[in-house]
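So that we are looking at the same thing, I have put the structure below in structure tokens.
The complex appears here minus one protein chain, its other protein chains still in place.
Right after this comes subunit A.
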Amino acid sequence: MTSIHLDAAAVRVPLPGRGEREILAPTTLTLTEQRVAVIGANGSGKSTLARLLNGLVRPSSGRVTVDGKDVVRDGAAVRRLVGFCFTDPAAQLVMPTCVEDVELSLRRTVSGASARRERALAVLAANGLEEHAHDSVHSLSGGQRQLLALAGVLATEPRVVVADEPTTLLDRANTRRIGDALLGLTQQLVLVTHDLDLAARCDRVVVVDDARVVADGDPASSVDHYTRLVDSR
């Protein structure tokens, strides 16, 4: 299993004329479990934590490594290891048709147009999207778009998949479909979610509140901690 390590990693953003605001306090974590969920309120810092894991956000201080590779110094190598799935797939899908979008992901790893096409079609088939291969990405339903975005990530065969609230925009049936797809991955999964049922199916749950990790452990105790935190407000 891949080892993700945060060593006192903190993120601060400058506020014009008012110094800095800490959006993630110094955090030290080692994630080695197959499925890790990160839960917390909106604006608590959980997306920032997720974005640190493949260098989309750089730590203001401290260090983040994936299998010993530093996300800042070895950014390109880390992005080969860590795939990232966004909340809104519309931002992630940039090519006109489904197959072309998956092919874009493969440009870095597969040379030759016909080899890329073959591989992209295989990836779409593996994710149940083969019949939409030549459809416009804009004609897909929300669930299909998220599935396509995930297929685009999986095409590069990452060792870790980080998914930032991938079910937030979906209905119940699609939430289950995407949740099942993510939890069934052979890759290590870091799942940022508001869906406590999904979080409960992970091996470890990290609770983030007010830019800090306030609970970290097995799903039952962490979800319970978070529920009590919300109820106390």
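Heads up, the rule we're going with is that a contact is a pair of C-beta atoms (placed from the backbone, for glycine too) under 8 Å apart; a residue touches a chain by one contact, two chains touch by 3 or more; residues count from 1.
Convention: contacts and distances are computed from a predicted model.
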| item | value |
| --- | --- |
| Per UniProt, the name of the complex member that is left out, chosen from "Energy-coupling factor transporter transmembrane protein EcfT", "Electron transfer flavoprotein subunit beta", "Polyketide cyclase / dehydrase and lipid transport" or "Gas vesicle protein" | "Energy-coupling factor transporter transmembrane protein EcfT" |
| Omitted-chain contact residue, chosen from A:Thr27, A:Thr48, A:Thr65 or A:Ser105 | A:Ser105 |
| Residue among A:Glu33, A:Asp88, A:Glu130 or A:Asp216 that touches the chain left out of view | A:Asp88 |
| Touching residues (missing chain, whole complex) on subunit A | 54-56, 75-76, 79-80, 83-84, 86, 88, 90-92, 94-97, 99-100, 103-105, 107-108, 113, 116, 134, 136, 138, 152-153, 156 |
